[in-house]
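First, the structure itself, so that you have it in front of you.
Removed from the display is one protein chain of the complex; every other protein chain stays in position.
Note that the chains take the letters A, B and C in the order they are written out, and that residue 1 is the start of every chain.
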Amino acid sequence: MDMSVDLCGVKLKNPVMTASGTFGSGEEYSEFVDLNRLGAVVTKGVANVPWEGNPTPRVAEVYGGMLNAIGLQNPGIDLFIERDIPFLKKFDTKIIVNVCGHTTEEYVEVVEHLSDQPVDLLEINISCPNVKEGGIAFGQNPQMVEEITREIRRHAKQPVIMKLSPNVTDITEMARAAEAGGADALSMINTITGMKIDIHRRCFALANRTGGMSGPAVHPVAVRMVYQSAQAVSIPIIGMGGIMTAEDAIEMILAGATAVSVGTANFTNPRVTEEIIDGIKSYMERYRVESLKELVGAVHER
Amino acid sequence: MDMSVDLCGVKLKNPVMTASGTFGSGEEYSEFVDLNRLGAVVTKGVANVPWEGNPTPRVAEVYGGMLNAIGLQNPGIDLFIERDIPFLKKFDTKIIVNVCGHTTEEYVEVVEHLSDQPVDLLEINISCPNVKEGGIAFGQNPQMVEEITREIRRHAKQPVIMKLSPNVTDITEMARAAEAGGADALSMINTITGMKIDIHRRCFALANRTGGMSGPAVHPVAVRMVYQSAQAVSIPIIGMGGIMTAEDAIEMILAGATAVSVGTANFTNPRVTEEIIDGIKSYMERYRVESLKELVGAVHER
Amino acid sequence: MAEKFEELARVVRQEEIATDIYSLWIATEQIAAHAKPGQFVSLYCNEGSRLLPRPISICEIDRENGGLRLVYRIAGEGTREFSNLCAGAQVKVVGPLGNGFVLQKKRAFLIGGGIGIPPMLELAKQLDCEKQIVLGYRDRELFLEEEFEAYGDVFVATEDGSEGTKGNVLDAIRAHGLHADVIYACGPAPMLRALKEYAAENGIECWISMEERMACGIGACLACVCRSKEKDAHSNVKNKRVCKEGPVFRAEEVEF
Partner (left out) sequence: MAEKFEELARVVRQEEIATDIYSLWIATEQIAAHAKPGQFVSLYCNEGSRLLPRPISICEIDRENGGLRLVYRIAGEGTREFSNLCAGAQVKVVGPLGNGFVLQKKRAFLIGGGIGIPPMLELAKQLDCEKQIVLGYRDRELFLEEEFEAYGDVFVATEDGSEGTKGNVLDAIRAHGLHADVIYACGPAPMLRALKEYAAENGIECWISMEERMACGIGACLACVCRSKEKDAHSNVKNKRVCKEGPVFRAEEVEF
């Protein structure tokens, strides 16, 4: 039985990765999870310089999910290269670095810093709803998606995954634009913009007013967008959005995802990534699936 | 204490209405709820002729919500006028008729049929994700939103509420377009397009593949869109999307909704509308709110 | 209009009577007093991530004690939650729902397939006529079949032939050379389809209980429709609501 998948020429031992921003650079969760078992660790987004992020409160719980407006706090690429990459290199897993920026130049600067680093893939966050410049502003306009993808692709030494926002009228338009710009893969969905109000204090629950919604509440939207995008482009898709269980992961794979990222579920169960890997294995055994690749996009009519 | 609200010159005894499509024309729920207590009943969408709707399965449960793809099955405006309006007239509540169509002409035909009927307001569904023509196709393009609004407004004798889709990049663009077209009010959000896959049979859970997601899972998205739209337009907004409790309704009102519609919650608790009315009353007593109008849009910074 | 009630029912007892098949007795204030064979109830989950009620057919009615027996199969997390209900627990229930069977005094087939068997038990109890009860199972792991014996002649079919006639319920009817004037049936769609055909060929009246995914359970949401031969008076199209006009239909009036 073969759980491995090929992601832009990089072989993952299984399709289970971590969703950027929920797993730091793996150190904290390494107390609960054997990182060697993961298909890949996707790091928290890193910029060319340190970012302070947003004021607190930065998170709020909602029904079946959460809102976050961390604002991409990060230590900057220099400390990241000095500390986080060497930490991850100690493990037998693939390293995917999530990259953020306010401008194309800032993204490119990070990508260039990473060019000689032992990093397997780059995930470009053009879909963060919680920063004023950059982020989602790039991700809601197909021309901009294509241009920034092309520019990053031109400078990147590793395969480039463009991470798309669900806060758009037509996800396939963005998926096609990224593909046209030369993206090697897509990841989706980033969070859906939401809001929570404290009715007793009559104020916003988050200092940022709005935040990005994640968790099982968004899962059906993610499955739909992965499915639609898989029909529209030929590059691989990494599916994420509310994956809590192996069943959720398999659903995403059947919809067309080559790999999956697990995010909010880590907060509910710090060991969840390993449990999902075990669950996918059980499913493959139960249904005698020889290779995980058989499941990718295998959904059919009733 | 005054729970009444003014919606386009129509005085509702309280802000709690039913979300179109979840409450039929009230007859079935009248066994559980005293319809006289409701601010208004919003009917299931009605077209110029009977519609058969989609094949089954038409619904699927998802985490904290559900998907539906009923496909706007309805008995057509003639039987509706003959049967449903007389039924609702027996109660001391306001009547809001939800109107659907494939083309502008079909919407207009229904609106004209209703012109001499004892109907208080019209809610125009330009946001159904589950029909091939009409529906959401109108609701994702600001020019089309403005044009269809203008055309309906020209023929309507009752105030016109345009019901908007959340499946757009920028809800305020659609809200402004509807206002520019002469809408008297807006209602939002219709459902968010989602998908569920049966991993054991590896098929779509719904015959229609995709369905509209509703329930508490979508509530934070609805609150955000109501808030953004309330900042962008000056016509009243009817807030809906995952309201399960009085707290959820109050959150929506604080975000800027003049009234609220309760949908999926009816399925979980057939008496929920009355419980929400009672809960809003308790909140107003607890915080000594003299008039519900004080709460509309009253959210503030932390 | 038949009255419906929303209640917090008390669990009297529950047991697993076959693999993943549970028998649950609940005590109700009003529902049992008003229920008829072939009707169903909506059972609600406590877990907040599951919002929709589960429609479950009524297996037995104890009017005197307000008891309802529900026999169901674990088909997902919701029914799994129910299977953990212990005596004394409370469960929200709405019912009775749907039309139920019309009881007639004709020589009858009561036919149940799989988890379509339970509703036939109360029907068997209430029907006052000559009854031939035909039950289809997957394999030798039978359930409820002994309880039917008090009410008529019981014939069993199993898919794997490990008990009774090998094959389906029609195979059992043919193997035993059975005849009747009316059919009451509940079970999977292929079984109902075969019975519809059999009834037409033999000119027998045939009542079938349909199943479809539901949301509201009371006729408001139009989720659980089935296609009808003629235009339905309520829907004004060729669709009938399984939860309201059904779940029991004349076989010839529905298409599936």
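As a convention for this text, a contact is a pair of C-beta atoms (placed from the backbone, for glycine too) under 8 Å apart; a residue touches a chain by one contact, two chains touch by 3 or more.
Since the model is a prediction, treat every value here as computed from it, not as a measurement.
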Considering the complete complex, which visible chains touch the unshown chain? A, B, C
Contact with the hidden chain, among A:Lys44, A:Lys94, A:His113 or A:Lys163, goes to A:Lys44
Quick one: say which of B:Gly39, B:Pro216 or B:Gly263 touches the chain that got left out. B:Pro216
Given A:Pro15, A:Gly39, A:Gly64 or A:Gly256, the correct residue touching the omitted chain is A:Gly64
Chain C, residues in touch with the chain not shown (by the definition above): 47-50
Can you name the residues of chain B that touch the chain not displayed here? 63-64, 216
Name, in rising order, the residues on chain A that touch the hidden chain in the full complex. 21-24, 28-29, 31-32, 44, 50-53, 56-61, 63-66, 68, 70, 73-76, 79, 215-216, 264, 266-271
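Quick note on the criterion: only the chains that are shown with their structure count from here on.
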Chains touching chain A and chain C alike, please list them. B
Central chain of the complex, centres being mean CA coordinates: B
How many angstrom lie between the centres of chain A and chain C, each centre taken as the mean Cα position? 46
Shared interface positions of chain A, touching two or more other chains: 63-64, 216
Contacts with two or more other chains, residues of chain C listed in rising order: 48-49
